[in-house]
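The complex is shown incomplete by one protein chain, all other protein chains being positioned as in the whole.
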Amino acid sequence: MEIKVLLFAHLQEEAGQAELIVDLDGSSVQDLLQQLGAVFEFSGLSQAMVAVNEEFADDATILNSGDVVALLPPVSGG
Amino acid sequence: MEIKVLLFAHLQEEAGQAELIVDLDGSSVQDLLQQLGAVFEFSGLSQAMVAVNEEFADDATILNSGDVVALLPPVSGG
Amino acid sequence: MKEGIKVDRYSRQIRFRPIGESGQQQLAEKHILIVGAGALGSSTAEMMVRSGIGKITIIDRDYVEESNLQRQQLFSEEDVEMKWPKAAAAEKRLKEINGWVDIDSIVGEADSMMLQNLVAGVDLIIDGTDNFETRFIINDIAFKNDIPWIYGGCVGSYGMSFVMIPGKTPCLQCLLRKVPTQNQTCETAGVIAPIVQMVAAHQAAEALKILTGNTEDISLGYRTFDLWRGQYMNIKTDTMHNEHCATCGVDASYPFLQKENQTKTTVLCGRSTVQVRPHEKKTISLQELALQAKKAGITVSGNPYLLSFELDDQRMVIFHDGRALVHGTSDEALAKKLYQSILG
Partner (left out) sequence: MKEGIKVDRYSRQIRFRPIGESGQQQLAEKHILIVGAGALGSSTAEMMVRSGIGKITIIDRDYVEESNLQRQQLFSEEDVEMKWPKAAAAEKRLKEINGWVDIDSIVGEADSMMLQNLVAGVDLIIDGTDNFETRFIINDIAFKNDIPWIYGGCVGSYGMSFVMIPGKTPCLQCLLRKVPTQNQTCETAGVIAPIVQMVAAHQAAEALKILTGNTEDISLGYRTFDLWRGQYMNIKTDTMHNEHCATCGVDASYPFLQKENQTKTTVLCGRSTVQVRPHEKKTISLQELALQAKKAGITVSGNPYLLSFELDDQRMVIFHDGRALVHGTSDEALAKKLYQSILG
């Protein structure tokens, strides 16, 4: 199934794009993160907060086709 | 047909709500504005900019059921 | 202005990859014009000066008043006490912040003639005005001279920003079709400081993109938001370009550069104040005028830029270019009469 992934901050630079369409092999957020981690050299992907359709989600959250997943690294600057 | 209307700035105060669902009698932006003007006492509705589905539109623009219309008064402050 | 370039000062901005060393160098060679040193003008000027822009020209007709302090970030209580003109007060603070930037402040009216003179060599115009009349003049000047400009506006907790680039985007006329007449919000809605910063942040970010050559990253949408109600929209403007537009169309006539010089009195929105401008530019000896007024028994105070006259029910402030602000009335005829009663 197809999932749209929005990348924020350095994840975007590392992927070279702001949005990805992922043909997901699996069903959970964790599956998605593993799949992304295998394709791109992301730094700190495990620390990124995950939102599914503008609501925070955890690794076990089940995804549906057409879901929009945002990956949001927390940052400490201020 | 049903149209969702998002109100900004003083239009929101004047309507007492931020979002309206309008059962539109007619088909154009102009029809919508006339219908709203008859129900609420808006000031300067004719000057508001109109966006349909996050794209600017003019009075003649034809609406479809489910469209989201935003009414945006221009403001001069700075 | 100090000389040379300091690099450590901008290290955090240089580390931001889209700017880098080369963007920082470009920024140091750029000249921007900020029209208005009120809330938005103040905030965008400070950001651009901190960022290391080469030169800023900033123009404002007004002086600092108590009610400005709530949101106009370059000004202090001392500026109010001294009735310092906003442009001059802005320059003073901006120089404390960054002595390496060339800052040219102009206490005067941003009319079409003045702006036409100021835009030579300018790379970008930032809108810090509080009225649409001036914005339509800026719009004509920008498109006529092929200079990008960035509109910003706010009232209450609601604001917007839009970048206009000649040859690429629609212009303000395309978007609004006509000058909006003032509506009640300006008099009644007030304004809170955070929306000023939000609009200014959008203007300054786009300015950095334009000035460092990151043209691909420029936001082409009309961004509008309300910080109190939590609304945020980015609206496409592609369909708005009018090929017969009088400002950016094929036969542009730049209408606001023609008729503008006729305006002589203007009611300033929400302030019970009328501005009076002379027919033609003049230079007034404030010293002589103060002496005359004192002889006539009028209470007068001032500084090198302006005189303030206490009249019966109004207060009139006269600038050295002959312009005046009559406070305590919205009656243009009365304002003109009072003005003439002092200046003849």
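Per-chain residue numbering starts at 1, and chain names A, B and C are given in the order in which the chains are listed.
One rule holds for everything that comes next: contacts are C-beta pairs under 8 Å (C-beta built on N, C-alpha and C of every residue); 3 or more make two chains touch, one makes a residue touch a chain.
Fair warning: this is a prediction, and the values are worked out from it, not measured in the lab.
Contacts of the undisplayed chain with visible chains (whole complex): A, C.
Only one residue from C:Asn98, C:Asn131 or C:Thr247 touches the chain missing from this view: C:Asn98.
Only one of the listed residues, C:Ser51, C:Gln173 or C:Thr266, touches the absent chain: C:Ser51. Summary of contacts with the chain left out: across C:Ser43, C:Gln173, C:Thr247 or C:Ser308, the touching residue is C:Ser43.
Where chain C meets the missing chain, the touching residues are 6, 8-19, 43, 46-47, 50-52, 66-67, 69-71, 73, 75-78, 96-99, 156-157, 188-195, 197-198, 200-202, 204-205, 208-209, 214, 217, 219, 221, 227-230, 232, 234.
Listed for chain A, the residues touching the missing chain in the whole complex are 6, 8-10, 12, 18, 43-44, 47, 49, 51, 54-57, 70, 72-78.
The rule is short, and it goes like this: only the chains that are shown with their structure count from here on.
With centres defined as mean CA coordinates, chain C is found 30 Å away from chain B. Centroids built from CA atoms put chain C at 43 Å from chain A.
Centres computed as Cα averages put chain A at a distance of 36 Å from chain B.
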